[in-house]
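Missing here is one protein chain; the remaining ones are kept as they sit in the complex.
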Amino acid sequence: MTLATSLSTPAAASDLGRAAEPVSLAERYRTVRTATEQLCTPLHTEDYVVSSMPDVSPTKWHLAHTSWFFETFALAPFAEHYRPLNPKYAFLFNSYYVQAGERHCRAQRGLVTRPTVAEVYEYRAHVDAQLQPLLAQVDDDPQHPAREVLELGLHHEQQHQELLLTDIKHVFWSNPMRPAYRADRRVSSVPAPQGWTRVDGGVRDIGYEGSAFHFDNEGPRHRVFVQPSALAHRLTTNGEYLEFIADGGYRRPELWLSRGWATVREHDWRAPLYWESVNGAWHEFTLAGTGPLDPHAPVTHVSYFEADAYARWAGKRLPTEAEWEVVARTQPLAGRFVDAGVLHPHSDGASGLQQLFGDVWQWTQSAYLAYPGYRASAGALGEYNGKWMSDQWVLRGASCATPASHARVTYRNFFPSDARWQFTGIRLAHDVPEGEA
Amino acid sequence: MTLATSLSTPAAASDLGRAAEPVSLAERYRTVRTATEQLCTPLHTEDYVVSSMPDVSPTKWHLAHTSWFFETFALAPFAEHYRPLNPKYAFLFNSYYVQAGERHCRAQRGLVTRPTVAEVYEYRAHVDAQLQPLLAQVDDDPQHPAREVLELGLHHEQQHQELLLTDIKHVFWSNPMRPAYRADRRVSSVPAPQGWTRVDGGVRDIGYEGSAFHFDNEGPRHRVFVQPSALAHRLTTNGEYLEFIADGGYRRPELWLSRGWATVREHDWRAPLYWESVNGAWHEFTLAGTGPLDPHAPVTHVSYFEADAYARWAGKRLPTEAEWEVVARTQPLAGRFVDAGVLHPHSDGASGLQQLFGDVWQWTQSAYLAYPGYRASAGALGEYNGKWMSDQWVLRGASCATPASHARVTYRNFFPSDARWQFTGIRLAHDVPEGEA
Amino acid sequence: MTLATSLSTPAAASDLGRAAEPVSLAERYRTVRTATEQLCTPLHTEDYVVSSMPDVSPTKWHLAHTSWFFETFALAPFAEHYRPLNPKYAFLFNSYYVQAGERHCRAQRGLVTRPTVAEVYEYRAHVDAQLQPLLAQVDDDPQHPAREVLELGLHHEQQHQELLLTDIKHVFWSNPMRPAYRADRRVSSVPAPQGWTRVDGGVRDIGYEGSAFHFDNEGPRHRVFVQPSALAHRLTTNGEYLEFIADGGYRRPELWLSRGWATVREHDWRAPLYWESVNGAWHEFTLAGTGPLDPHAPVTHVSYFEADAYARWAGKRLPTEAEWEVVARTQPLAGRFVDAGVLHPHSDGASGLQQLFGDVWQWTQSAYLAYPGYRASAGALGEYNGKWMSDQWVLRGASCATPASHARVTYRNFFPSDARWQFTGIRLAHDVPEGEA
Partner (left out) sequence: MTLATSLSTPAAASDLGRAAEPVSLAERYRTVRTATEQLCTPLHTEDYVVSSMPDVSPTKWHLAHTSWFFETFALAPFAEHYRPLNPKYAFLFNSYYVQAGERHCRAQRGLVTRPTVAEVYEYRAHVDAQLQPLLAQVDDDPQHPAREVLELGLHHEQQHQELLLTDIKHVFWSNPMRPAYRADRRVSSVPAPQGWTRVDGGVRDIGYEGSAFHFDNEGPRHRVFVQPSALAHRLTTNGEYLEFIADGGYRRPELWLSRGWATVREHDWRAPLYWESVNGAWHEFTLAGTGPLDPHAPVTHVSYFEADAYARWAGKRLPTEAEWEVVARTQPLAGRFVDAGVLHPHSDGASGLQQLFGDVWQWTQSAYLAYPGYRASAGALGEYNGKWMSDQWVLRGASCATPASHARVTYRNFFPSDARWQFTGIRLAHDVPEGEA
């Protein structure tokens, strides 16, 4: 994958350079908010407006909703005499926080032409300006009650940076003109032969423990029993996935979960999302437009159903999230990103797990459920993670569209079985018989 | 209704002033094309992109599709060496002409952000420039084979001017911000008491006959037997329609056609589209935003089902299209608009039929079917009218959004039973016993 | 078509034999009710229960609903001290009479296992027994106020006899076992070459006038202007329709109405309902099971869309209902069935129109609308015909499943554009130039 460098370099590089230096909240706020707007540089006004399917939000909405989040959860409770720019925005730009009031129907986000893009940028500027005093207060007072929600707001905005990219990719792909978001298309080099890292069976601790930012669903840290197993050193490539297709992968029901097979039939899936056959040769739509499929790049835009079927075809399985976390913690750079959200995506040593962060999210075979002892926060912010804990799977790692400072070894991303528009891919695993050396 | 003057005045006024003077096709082309773009003056870029329901096309699409029409049916066959600006536009901007090639799915028109609005205006300019030589040739040669399709193209564009307005009205209404297209809201004066004009029974001729432009569905002229009847002098007003609502009109199944009642129940209709009750008082969303309902204005945005139910409640019925045309031809100004498409919307004499043109389209109880002897043209242009002749009703007259030079006494507009987003209203009729004086 | 003789012989033959003799209402009641039950002779209990699509009602429901009709509209108002057998039946067996009270959802008719078939027969017997005194009173008193509704009830039951057959045909066809309703399959003889009967243009009277039973939608008798035209002597055959298919009829959008083409694509229509290609040879499912297509039989189970497309392909059109009625009245046997509902389906002279009644209903190009001066009755019975007057077409004649005594030259059957499960077919027409001899 080649997005990571071009997209997240500015933020990532600077973060990496001074991982140990404390950065003020006000400065980080400015960095994150600016990064969001930089992602929009290649867009025309028209591109901001549209939602190409129910999962996809308009760029304009992402810009506004992330501001609404700060307005609702930081300005309203903590800023004195805060007056909203427009009271109707609270209705328009609430996503799913039922306890934060009535909200606009998700399905109609793409029908709203006003506020205009310019007005949305004014809204951002308004929120930014109003937040400055509060940010200063919080930087002065480590115990300030607004600190937590402001941190959350930054990570929330980083999540929407990734969504903004995956959503605009879908919008562009839905257009028969197939416009490109960026010009350059890179090609991966030949990957090393697959290797396997052993996970010893036994009781292990997983989950976040520490004082830095993390989402509530990453904790509490707790003990689990991990089976003896082994995880693939690198991600499954397009070339490997092509063998699955060539072997009838999409036509053999015995490889699929029942709901997966129904989905394949209903939507006539024959390849990952964004693949298309042009004159008999596979091409792939990327943010750089449509081009020949890169056989060495990690396969992406596959659903859980496809990842699971591929693993079954390969005689392997997907890892559990515990296996993934246990191994990832042992990698050379783990210490750098366990707490600080700092990582170098492509520096994995050849002998260990590569491509953990910065290429594609990795489906696990773990359902997205509460960790033992998990309690959602009270109030609307408690809806952030907890209420989604049904009918989804955990994905681990981070993708090429994830801001570098947003990744963590305990991070739990989650999507339903049939979601394909995210940068989601495959790392294989397999069992190791108990007594095996 | 108050739109007519403000919207169509420029074109209408000039046309009216020199109805008898011949105007060159090139000049009329310029006038019509300019009028379309003038309608867009109040819009922001974002407003051009969106489709708020399947019936509604984005403004951008209207601008492009009307150009595609000239490109496909005039430039391609008649202009030497014509090169399209972008070959993909033929796919994107074909509406429903199956014989003109594959086309983009209607439901996805609102998802296409590129070409941008600026690029669409370039497309218009390209087509305009390329057409100039052909327009000159046709103005020099009364028998030029391209004349007919160029005339059709102008009337096609005028139809889209009306649609552009009704569509943007729906887009604005779908937005919780409820933006306004124009600033001024006018109020109607108290209408005269209702009167009735008698239609004598007997064999009459209806349908277009002459050499000026008309759509193929307006002919052939043919004989029909008209029953003795009477038509209302003026349109049903909001105030009169309110009595129907107050009398339980939307809650009494015996007043409704079966499919109409099912529609009322399914969509929970309680009033015309765009009406809403604010603190117990009826308001109406118009192109000038939301304001108190004007009781003296003609009721509009009612479906056939509602028009029919209202008429039944009132002890009347809707007119047939033959009755409408027979009476309309006898009005003082009929001579001016029978052939030339010229009319003065508000000059009807007090003693005769008023509000025939320029307020709202009038539902008739005539199904939209072929006149005896009708034959659709060969080729893609034959799809213009003929293939819609099922499951729709004829509407007569013209609305406040209809360009004045586009109205004709033989004009047959048509919409399905449940359509409400057009400016559609009610003129009542009733039977007259055979022997009655 | 070959159903007519076998299905309706008992009633038809006796009626025909003594067309002129008065038959008591009580006797006719017994005849009609018995005929309904005779239609069920080939059924097993399971067959009575199922609805294979929303248009199809279970046999059990037809048996009960026709009894409910007599109970609700005759026994309840006219029989002293009538006690319903089960008060819940009023809810279960009301079809669409909104004014007669709440009713069971049509879509769920096929889910109701109780009352059992035996209990439904008891319900019929109960209604029959309770009606005897009233029938006797009405036979004694020509002015009895219940006479009209009892007559209506008999014709209503005859309509359901036809529906019972078309519905059970669909139920059987929906079963992969493809059971047969009856054993014998007949084959048509070679039809005569097509001929044409001229209709002179001019003012004509159509619609029922007289004192015998007729539905309210058949009147009032009124004047219409009929264009000069010609009607085909006989119905279009399967063999002729095969030529349309072979010529790409289902693949050529230019032959179809717009909604028709959309329907063809959506449902992948390639032939009439019940046709299927077995090893490359067309077969047809009939009440006698699946067998080779009979090329000489009238094509049936075609929608309006298909009838219209076929006519366009053939360079003809469908007749108007006025043309059909005007010509049909001039046929030799017209006098016998104008008033009395008596006809001999297969006795048409070779020189005139054949197959008017007793083979398939004939789609006309007339929308199903009120005749001038039509008023629906007050109350629930007014819902019988009037509320269906939108989005449907008139069919004329009668089919092989229509009881012989139920056909009339003024009869107006009606179905929507895409309905195919009735015995519906094609009689062509064409215009005749005004001055042509």
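Residue numbering begins at 1 within each chain, and the chains themselves are lettered A, B and C in the order written.
Note that a residue touches a chain if its C-beta (ideal position, glycine included) is under 8 Å from a C-beta of that chain, and two chains touch if they have at least 3 such contacts.
Because the structure is a prediction, the values reported are computed rather than measured.
Hidden chain, full complex: it touches shown chains A, C. Residue in contact with the omitted chain (choice from C:Val112, C:Ala262 or C:Ala288): C:Val112. Of the options A:Gly260, A:Pro403 or A:Gly425, the residue whose C-beta touches the omitted chain is A:Gly260. Although one chain is not drawn, the whole complex shows that of C:Thr45, C:Gln99 or C:Ser277 it is C:Thr45 that touches it. Panel shows chain C; residues 44-52, 60, 88, 91-92, 104, 108, 110-117, 171-172, 174-177, 179 of it touch the chain omitted from the view. Listed for chain A, the residues touching the missing chain in the whole complex are 96, 98-99, 201, 203, 222-225, 227, 253-254, 256-261, 304-305, 308, 365-367, 369-370, 372-373, 382-383, 387-391, 416-417, 431.
Quick note on the criterion: only the chains that are shown with their structure count from here on.
Chain centre most remote from that of chain B: A (centre = mean of CA atoms).
One inter-chain figure worth recording: chain B and chain C are separated by 38 Å, centre to centre, where each centre is the mean of the chain's CA atoms.
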